[in-house]
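Only one protein chain is missing; all other protein chains are in place.
In this document, chain identifiers A and B correspond to the written order of the chains, with residue numbering beginning at 1 in each.
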Amino acid sequence: MTELAAAGALAPATADADAGTAKVLSVRQLAWRKFRKNRLAVFGLVVLALMYLSAAFAGFLAPYGDRETHAQFARVGPHGLNLVDADGQFHLTPFVYGLERTMDRKTFKQVLTVDTEKRYELRWLVKGAPYTLLGFIKSDVHLFGVEGDGKLFLLGTDSKGRDLFSRILYGAQVSLTVGLVGVALSLFIGISVGLITGYYGGWFDEIVQRIIEMTLAFPQIPLWLALAALVPPTWNSIQIYFAISLVLSILSWGALARQVRAMVLSLKTSDFVRAAKYANASTGRIMFKHLLPGTMSHVLVVATLTIPAMILGETALSFLGLGIKPPMTSWGLLLNEAQSVQVILELPWLLFPAVFVVLTIISFNFVGDGLRDAADPFSR
Amino acid sequence: MLAYIGKRLVIMLPTLLLIMAVGFFIMQLPAQDYVSQYVARQGQMGNTTAMLQEELLRQQLGLDKPPVERFFYWFFDFLRGDWGTSFVDSRPVTTIILERLPATLAISSLAFLVSWGVGIPLGVYSATHQYKTGDVALTTLAFIGIGLPDFLVAMFFLVAAFLASGQVLLGLNSPEFVNAPWTLARILDFFSYAWLSVTAVAFTGMALIMRVTRNNMLEELGKPYVLTLRAKGLPERVVIWKHVFRNALHPLVTMFGQVLAFLINGFAITSAVLNLPTIQSVYLSATFQQDIFLAGAILILIAVTVMVGNLISDVMLAWLDPRVRYD
Partner (left out) sequence: MRLMTGRGSALASAIVGISLLATTVAMAQTYSEAPALADAVKAGSLPPVEQRISDNPLVLTPVESVGTYGGTIRDITKANLDWSKIILQVEPFARWERDLNGVRPNVAESWEWNDAYTELTLNFRKGIKWSDGVPLTADDFMFFWNDVVLDDSVPVSFPAGTVINGEPPKVEKIDEDTIKFTFAGPNPLFMELSSRAYYNSAQWLIPSHYMKQFLPKYNPDMKDTSEFDKRYTMDTRIQYTDMPTLAGWMVTSYTPGQRLTAERNPYYWKVDTEGHQLPYIDGFDTTVVTDDAVSQAVLLNSIAGKLDFQSREFNLADVSLLMENQEKGNYTVKLWDRGDFAWPWMMPMYDYKDEGIRDLFYTPEFRRALSVAMDRDKYNNVAAFGLAKPRQFALSPLSPELQTEEGKAFYDKWVNSYIEYDPEQAKAWLDQIGVVDKDGDGWRDRPDGSRLQMIVDMMPGDKQTADIMDLMKEDWDAVGIETLLNQADWGTLSDRQKAGEVMMRAWGSAAGWGLLSAPTVWAPVENAEWTMGGMSIALNYQSGGKEGEPARPGSALEKLQQAYSKAVQALDPNDRNAALLEAYQIHLDEGPLTIGTVGEDPTPVVVSNRLRNVPSVGLIGSWDMGFPATADPEQFYFAE
């Protein structure tokens, strides 16, 4: 029961196989153990770790630079690596075929021919477009690429001839980071306010509830438009987005505060809280050591569901013309470029970023689930 | 309780006034008002005479007065029931809203019913069969629903439906049924279009509800009373639905308040993309074009629905959970 755990009862002792003494694990260590056993949660954590690492090293991992265009190969489908060539021969080193582009003047379709005569081998640690890692490491070495005139478009190219795989990596840098600050702030404010108002109640609660109502009733779109008007045009894209997402998340703490407050209201009168009061526990202790863990599980679920909301919010902003602007890229922007009948029918590979978005969300949710289960030592 | 409700309703009024004021002023913030945009558009088409009439047009639309004065005019007119005229097509705002209300409510309520009506049972199933194939499949589907932007999902459905049936399911009726009386034929036609919009909108909502229900259920299922109930020999069905489910509902109830606002403020971009004649889609265009009376009126409606929705949530929470007391 969460109440018992929240009451800070001693965790059960576990026997240590080596020494003869009983080892006492703290709640935290116990939780971690629990988490580790949850395979899905670990999977999620691993995926997220990989994603964030990839984003951090995007320049190195991407075969092409973030502004690199291949104008004559715009709108090309995935053109990847082969191991077996046209004659049925196996090659140890993967390679790509040559690519030719001509325009059929009758159908206005651009015809792509794969030239199986030409082969370009995969190379490691190639020199390519320069980039900056982590803000200060300059380099132009890419993990892999193909030599000479060869083109490696693992996931195809977009309407301007930019390699989608590379763009997804660069886009990750924005999508995976921009929402975090906002969410963190949102959570901090939301939880604090929820705890305080739920616990104390009274006129303070009333006022805060009205303020929350006002912020929740606020229609987003005019607010976004107004904010877009206020942001100085000299700011670069990422500064603008940080600004907007910060303000939006500051407004969205309200929903979380309400839910935390609801749970506090119902937990407030429960036995363990009364017990803590009688034991002269300070209000702070009651709130943070007793009430908060009770709300933790719900808060965690909300948190893991807010991050995707931020990613999607960014997509909506891009759709309305208010978010990240090129040449900066994000998954939201990538999906936005894919938002048309023509793309779905003719260039479906441009929808690939959706897979990454969904994967990220799944991972955040598995991790969230795992955390929730782990924090509750008595769950199945 | 009644006293509490009464008190809340009374407090709503100053909040509403505050929202109206702040909302109105926020809409004034972009430097371009409707007339400037209109003149600009005309200019782009080559109609330069519009520029000469800019001041006169402003005068006509009342946009030449200072914002504070305009706000008070608007505020008092609004209370009297005169919600102003849309600049774009010169029709009364009330007409436009009422005209779009049926379609809006139809789609939103259907979407709500589907997403909650299907999402909750699926969530319960998911929780009671945790980590089994069904759960994994549903969970994956849910993530896709949450992960993709709803207008992208709408676009998919549109294209898929088109490829499968050759029908272009934009809007809510075939052209010949516009303004036709509501015969059976028209009703059937409506559903033949509406299923697309409802499914697209409900898809995301259902995913969310399913997840939240699942999480709440799992949390409840971990509690000792469940063990007790099972030990008592109660059939699983009763345990789940009569006890666990009831308790798992609480957080859902607090979400219920948002549903009211969702009715007229949800799926705005999807509405635009699928050409649905809803309040949301006209709200988007009104906001971008600075059609302030129309945008303002809808803003108020949204605000009112949010506040009333919250009140309903709080009341339902108190009703369901005897531990909750409003002092």
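Rule of thumb we're sticking to: contacts are C-beta pairs under 8 Å (C-beta built on N, C-alpha and C of every residue); 3 or more make two chains touch, one makes a residue touch a chain.
From a predicted model like this one, the values you see are computed outputs, not experimental measurements.
Remark: the absent chain touches shown chains A, B in the intact complex. The missing chain, though absent from the display, is touched by one residue of B:Leu63, B:Leu158 or B:Leu263; that residue is B:Leu158. Where subunit B meets the omitted chain, the residues involved are 30-32, 36-38, 40-49, 51-53, 56-57, 59-60, 89-91, 96, 99, 155, 158-159, 162, 166-168, 170-171, 175, 178-179, 269, 271-275, 277, 281-282, 284-285.
Where subunit A meets the omitted chain, the residues involved are 67, 69, 71-72, 74, 103, 107-110, 159-161, 229, 233, 321, 325-327, 340-342, 345-346.
Quick note on the criterion: only the chains that are shown with their structure count from here on.
In the complex of the two chains, the subunit A residues touching subunit B come out as 1, 40, 201-202, 206, 210, 213-214, 216-219, 221-223, 225-226, 228-230, 255, 258-259, 262-263, 265-270, 297-298, 301, 305, 308, 312, 315-316, 319-320, 332, 335, 338-341, 344-345, 354, 357-358, 360-362, 365, 369, 372-373, 376, 378-380. Of all residues in subunit B, only 11, 15, 18-19, 22-23, 26-27, 29-31, 130-131, 140, 143-144, 146-149, 151-152, 155-156, 158-159, 208, 211-212, 215, 218-219, 221-224, 250-251, 254, 258, 261, 265, 268-269, 283-284, 287-288, 295, 298-299, 302-303, 306-307, 310, 317, 321, 323-325, 327 touch subunit A in the complex they form.
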